[in-house]
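Once you've had a glance at the structure underneath, I'll fire off some questions.
Every protein chain but one is kept in place in this view of the complex.
All chains are identified by letter, namely A and B, in their written order; residue positions are counted from 1 within each chain.
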Amino acid sequence: MSLPSVTATLLQSGGALPEWTALAPTLALALTALALLLVDSISPETKNNALLAGTTAVGSFVSLAFSGWYLAAGTGQSGTGGEIVLYGEALVVDGMYLFFSAIFASVAAMVAIASYDYLAGKEYQGEFYALTMLAATGMTLMASANSLASAFVALELASLPSYALVAFLKKNKGSVEAGLKYFLIGALSSAIFVFGISLVYAVTGSLLFSDVAEALGETELVGVAGVGVLMIAGGFAFKTASVPFHFWAPEAYEGAPAPISGFLSSASKAAGFAVAFRVFVEAFSLSAIPEGINWVILFQILAVVTMTLGNFAAATQDTVKRMLAYSSIGQAGYVLIGLAALAGGASSQNGDVMGAAMAHLFVYGFMNTGAFLFIALTEHWGIGRTFEDFNGLASKAPMACAAMALFMFSLAGLPVGGGFFSKYFLFANAVFAGFWWLAALGAINSALSLFYYSRVVKAMWIEDATSEFEIRSKPVGLYAGIMIAAVGTFLLLPAFGPIIETAQTAASALFGA
Amino acid sequence: MAAFDYAPVIVLLPFLSFLVAIGTAIFARGKNVLPKGGALPGIVAMAGALLLSIWMFVTVEAQGAYDQTLYTWASGPGEGTFTLTFGVLVDQLSAMMLVIVTLVSLLVHVFSLGYMNDEDETGLPRYYAGLGLFSASMLGFVVADNLLMAFMFFELVGLCSWLLIGFWFREPGPPSAAKKAFLVTRFGDYFFLIGVVAVFATFGTSQFSPIGGMEAFPVLAEEALTGSAEGINTFGFDAATWFNIVGLLVLGGVVGKSAQFPLHTWLPDAMEGPTPVSALIHAATMVAAGVFLVARMYGFYALIPTTLAIIAFIGGFTALFAATMGVVKREIKQVLAYSTISQYGYMMLALGGGGYVAATFHLMTHAFFKALLFLGAGSVIIAMHHNENMWDMGGLKERMPVTYYTFLSGSLALAGIFPFAGFWSKDEVLYETLVHGLGGSPLLLAAYAMGLLAVFFTGFYTFRMVLLTFHGEPRSETARNPHGVRWNVKGPLVVLGVLAATAGFANLVPVEKLTGANVDFLHDWLYHGPETLNGEHYSTLLHDVAGYTAADFSVLISAAVSLGMALAGVGLAWMLYNDPSPEEHTAKLGAVKDLWYHNYYQDEFQVWLAETGGLGIARGSDKFDQGVVDGVVNGVSSVSLFSGSRVKRVQTGVVSNYAALLTLGVVVLMVALGLYGGWFL
Partner (left out) sequence: MVPAQWYLLLAAAVFCIGVFGVLTRSNALMFLMSVELMLNAANINFVAFSLQWGNVTGQTFGLFTMAIAAAEVAIGIGIILVLYRNFRDTDVTSATTMRW
């Protein structure tokens, strides 16, 4: 007997473990957050960065290990009895939850390791890590939400710590301004989101996805339901930084501490997509929803506008961090194809497209976090923010610059990292699903993105240094974080097969239910 | 099959010597680390390869052929995909070729001791590294069991020729000759490359013979023409037409590498390289590769008579065309260069004329006598302090007897005089072409006529060269007191001299016809290959598919005619040049001499072609690229950047504006979707 089948008998479906243990990836993060809060309340002034960062990283790795184990063992997947529904159907554990939890945990681990150096000597470190873990907990809950109520609570659990984290550098004007903008737009968006939920509740009388889908099929209040669906989509658009809810993103990513920028633009964005995928496939299922509420068109508009605006704005930036912020908006546009290239009826293509989008988010978690951690490294060294400031950096820090070049090319979709396959599968599946024009627009935007991504590489590797760099040290934590991201990005090129299979199986299960 | 497990070692041994030499060249520059500048590792490696090759030869005789896939470097999943492999095919043909290549290469290595080491050349590790890689590439090409692998090694051979021809890169001539050789053969190889792709696209495999689960493309082609093929994509053409196209594409590479008209121009220039390299290029490696390729996939060519006729015609024409140019050259190596082109023309003529065995036979004998002639010329050049002009020589007969007698043996073979090797093989080439021509292919008769005429010229220029070089009175101071040569020059000459005299006995077809004794050994050898790769199979294909029939014609008459032509040429040369102080009789040819001396102005013509046609097209493309393509690209990029700089102005920095735009966005979407979905009705 192979290992997974042995462990499968130990798991929840076999009755050996209580059902709530299926949430172990979330619980591990939550417990880590509580432990950090405990440390923080016992000695609020502690600057024992190694302990705090170590605890966070270990907690993240434990969560990642649970996700991996459950994915391999088949918890909540069709092989072992299908999804596990918990707490009055408020939460659900299935392949998609585990897949996204793995993304959040990996990103959180990298961020924690990199923050070890980034936060050195700063105050309130305990809070920083605790908030990070709380946000990660919220994200995993977003991926497992099975009712609009839990979706909302989880979304706020992910958002509220994020606001504080963005504004973490209290004496830095940029950080505070970023936090303010993020918070205000977030508050506005969540108000819109809640109002949307209230309208859907008004029409359907329930918040559970399955009940909502059933009731929507029979409703006559198409207009009210439609406005509700649109507003709920707005809430997710805020989380995923999609147009027109993206306005916070450039500033928040630019002003926030760089590890947090990476965390938000990778994990938080993925969380937004996780909950959006589940809500729109299960609650607003295309097979049940009235014809008047055509959210596929909505996402097609959002995808096109988002990828175009993100890439065009990124192309003309002067600072690298802000370029990455805009490019992250553009990447959200690509992932939106996962919702935009869906077709009514039980088409097997739907699962493939959405799975490809999930796989892209997985790869993106590594390459984008890595890119922001590189920015964190330059901030740590006190190097300027513009492209010119990076000139000739490769001669001083070749390893880090090689990793950054890998991230950039992989983000652009060149076959040096997993980004090549994930983008290729995403576009190819869009074409198979009949949405060749979405794929074509995506490809054009990718071509444009190569321009600004390669600007960074050109500055680092080709240009001569305009000023002397004072590189005092090679911070271990930041380097470790960057290298984990680089190795992950690179290995996902040969190892993309299992990722896309897992993602597409998980997504297909969503459609099959 | 223990012996065959060592087949890859034959390729790896010279490669190892290459690595050793190149390692020394890189890491121990200027230090004399390797004995003899890298020659010894090369000699040891080639000797080992030769022994292994002989072992292979014996084993093939005893156990039959061997075909094994060694490494699959790309394979697609499921049906309709390609599997790309490296494999070793040791059959009768490649076993014979292995022995020839390793033997000639070994002798060239030994000879290089005299030509390079004793002359105190610099950069010897680089030289021997080149020789090693050259031999390894050629050996890899010989044992390749599929067309793609063959193509790869074919290209490596081309690369090595570039490296070696340009060995003296500090002088002006060699680098330019190297570039020319590389570019001209590359030009042919483009067609070959397209041909490889076409073979894959058509048959889905490029194996020469069926192995494991993979089919062989010649077999598939045969099935297609006899009407039982499946899964062959001929791109809308009639199968025979399409196979002709594919065959001609591959032939492009052959014409380039084997220096056939019109891509022969690189070869005379390649004489700029060191003479042992010339010997290697001409006898056993580069030039032989083209002809060998046709022989290797003869099961495919035997199906397409049109291409065969073209091959024969190119061959016959090249044989004559090059021979005429050889008549008027002043430099000994130039004469030999044109004789090489001409002799490979004979091989092509034989292949096109249905004489698979004849072509292989001539390939073998030519390898020996042409290597001999080049090494002999090298010996003369050493003696003459690197003066190659024959008009400065003369009278070397007494001063260097070993060189003279071996060179004479090679010359008699080249001229095709009984009973030297060249006589037997050339005679068989002409005879095969003649009988198939008489059997109903008149085009072959024209090719035969050109080949026959070329025999006369061959006899003439060969003995003009011999007489000018070795006979008469010395015409310069160096010729009176030539530089001596040592054993390392004489040894290879003697070995090859004996072979040039005797190699012909491998296939005494006329003798067999006369006496009935079973002495056509090579014929028997090649007729007992693997099922789809032997001469008998090919002759069946030629007869059944290509429609070649052999007329009944006496081999003796044919042999007598060609021998007569050769003797006439030799006799004329003897009359004109056997004189203590010969005159430039070729001057009497007047305008014809100029035409021949300037190689029919082929170089000038091709340069003109390149300059008018090529440059015109290049200028046009450049205009298109600069104007239209770059214009569009630049336009797109500046429009993108401009619109980007406008788009980003939306991000005003004022959070209230963001809230307003956000709300506006939601309202717009609501109105749009509402109108679309009829929410407000």
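Just so we're on the same page, contacts are C-beta pairs under 8 Å (C-beta built on N, C-alpha and C of every residue); 3 or more make two chains touch, one makes a residue touch a chain.
All figures in this text were calculated on a predicted structure; none of them were measured in a lab.
Asks: Given that one chain is not shown, which residue among A:250, A:290, A:310 or A:442 touches it?
Replies: Only one of A:250, A:290, A:310 or A:442 touches the chain omitted from view, namely A:250.
Asks: Using the touch definition from the top, which of A:195, A:424 or A:451 touches the missing chain?
Replies: Once the missing chain is taken into account, the touching residue is A:195.
Asks: Which one touches the absent chain: B:547, B:653 or B:678?
Replies: B:653
Asks: Can you tell me which of A:33, A:84, A:178 or A:500 touches the chain that was removed from the display?
Replies: With A:33, A:84, A:178 or A:500 as choices, the missing chain is touched by A:178.
Asks: Quickly run down the residues of subunit A that touch the omitted chain.
Replies: Missing-chain contacts on subunit A: residues 149, 152-153, 156, 160, 163-164, 167, 170-171, 173-174, 176-181, 183-184, 187-188, 190-192, 194-195, 197-199, 201-202, 205-207, 224, 250-251, 254-255, 322.
Asks: Since one chain has been left out of the picture, which residues of subunit B touch it in the full complex?
Replies: Its contact residues with the unshown chain are 648-649, 651-656, 659-660, 663.
Simple rule for what comes next: only the chains that are shown with their structure count from here on.
Asks: What's the distance between the Cα centroids of subunit A and subunit B, rounded to whole Å?
Replies: Each chain reduced to its C-alpha mean, subunit A and subunit B end up 59 Å apart.
Asks: For the complex, which residues does subunit B have touching subunit A?
Replies: 637, 640-641, 643-645, 647-648, 651, 653, 655, 658-659, 661-662, 664-666, 669-670, 672-674, 676-681
Asks: For the complex, give me every residue of subunit A touching subunit B.
Replies: Per the touch definition, subunit A meets subunit B at residues 180-181, 184-185, 188-189, 192, 222-223, 226-227, 230-231, 234, 243-245, 247-248, 250-251, 291-294, 297-298, 301, 309, 312-317, 326, 448, 451.
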